[in-house]
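Right after this comes chain A.
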Amino acid sequence: MTVPELHQQIHVDPDRCLGCFACASACPEQRITWDDREGNRRFRAPAVCAGDCTRCRDACPADAVRLEPMGETAGRSWEPLSWSLPLARCRRCREPFTTQKILALLSRTLEATVGLSAGEADWPSCCPACRRDLESRRLLDAARWNR
Partner candidate 1 sequence: MEPFLFVDFSRCIACQACWAACRREHGGVSRLHLLCFQEAAVPLACRQCRKAPCAGFCPEGALVQEEGRGVKFLEERCTHCGLCAAACPFGVLEIVPGPVPDLSRCDLCRRRWEEGLMPVCVLTCPTRALSLDAGGAVGRRRRAQPAAFPVS
Partner candidate 2 sequence: MLLKREDVQARTITEDGRIFMEKAARDGLETVWDRYRAQQPQCGFCELGLSCRNCSMGPCRIDPFGEGPQRGVCGADADIIVARNLGRMIAAGSASHSDHGRDLVEVLRKVGEGKAPGYGIRSEEKLRKLASELGVSEDGQSVEALAVAVAEALEEEFGTRKKALAFVGRVPEKRRRIWEKLGITPRGIDRETSEMMHRTHMGVDNDWKSLLLHGLRNALSDGWGGSLIATEVSDILFGIPQPVASEVNLRVLKEDQVNIVLHGHNPIVSEMIFQAAQDPELMGLAEEKGARGINLAGLCCTGNELLMRRGIPMAGNHLMTELALSTGLIDMMLVDYQCIMPALGETARCYHTRMVSTSDKAKYPFMEHREFHPENARDLARDLVREAVENFVRRIPAKVLSPPGAPVKMMAGFSVEAIVSALGGSAGPLIDAIKSGAIQGAVGVVGCNNPKIRHDYGHVTLTTRLIENDVLVVDTGCAAVAHAKAGLKVPEAAEKAGPGLRQVCRALGIPPVLHMGSCVDNVRIFDLAAALAHALGTDISDLPLAAAAPEWYSEKAVSIACYAVASGVYTVLGTPPPIFGSQNIVKLLTEDLEGLLGASFAVEPDPARAADLILERIRAKRAALGL
């Protein structure tokens, strides 16, 4: 078995991962993939990566990716990485649209920036399409006075 030029091993901390797809978008080889299925967002990544690219690590907003230089190949795991995060479903259409973790972070951010406590507004728990629908109905409702 020939040993390829292995440069770094990829570690992902699933507890830190928010479930965004910055790493997947960042990878020039598109070797990090994700899909939403059965209520979860599942990520897959190789255990090792050739080259000295650090884009996935740099892109990660949550510092969940760690790259370790590989000297010895012995004792290393070659198993591809896989982790998943529960998806949040839209309150209205029940379609999943982001991860629960992202939604929780959004909720905390809104609380901190504009004092909007969880459940106070209807849109954060809705998918973008439903947000558009809600907003357009609100505006139409206002507009009926002008018609």
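Candidate entries met the following condition: all candidates are chains of the complex that A comes from, given by their letters.
FYI, a residue touches a chain if its C-beta (ideal position, glycine included) is under 8 Å from a C-beta of that chain, and two chains touch if they have at least 3 such contacts; residues count from 1.
All of these numbers come straight from a predicted model, not from anything done at the bench.
*Asks:* Have a look at 1 or 2 and point out the one touching chain A within this complex.
*Replies:* Here, the candidate touching chain A is 1.
*Asks:* Mind pulling up the chain A residues that touch candidate 1 in the complex?
*Replies:* 18, 20-22, 25-26, 30, 58-59, 61, 98, 102-103, 105-106, 109-110, 113-114, 121, 123-124, 126-133, 135-136, 139-140, 142-143, 145-147
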